[in-house]
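Of the protein chains in this complex, one is absent; all others appear in place.
Now for chain A:
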Amino acid sequence: MNNRLKELRGTRGWSQQTLAENLDISRQSVIAIETGRYDPSLPLAFRIAELFACRIEDVFVSPSAGQVAG
């Protein structure tokens, strides 16, 4: 699933490690999610969206819609 995680992280000036620490996950997980290798669970997707103060659909591309909202 494509997403804007890398872009959102960039706006905060965070490294992958910083994002991982903020989400209490491994850097491996951040890389896997950013590159679309791993689709996070709904609770983790909510945590990511809440961290960036936005909606889930602002972070993740709906596979059916094919585009990021906003």
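Basically, a contact is a pair of C-beta atoms (placed from the backbone, for glycine too) under 8 Å apart; a residue touches a chain by one contact, two chains touch by 3 or more; residues count from 1.
The working rule: contacts and distances are computed from a predicted model.
The complex includes a chain that is not drawn, and of the options "Multicomponent Na+:H+ antiporter subunit B", "MFS family permease", "Gluconate 2-dehydrogenase subunit 3 family protein" or "Amino acid ABC transporter membrane protein 1, PAAT family" the UniProt name matching it is "MFS family permease". Touch with the hidden chain on the side of chain A covers residues 2, 24-29, 32-33, 35-38, 40-41, 44.
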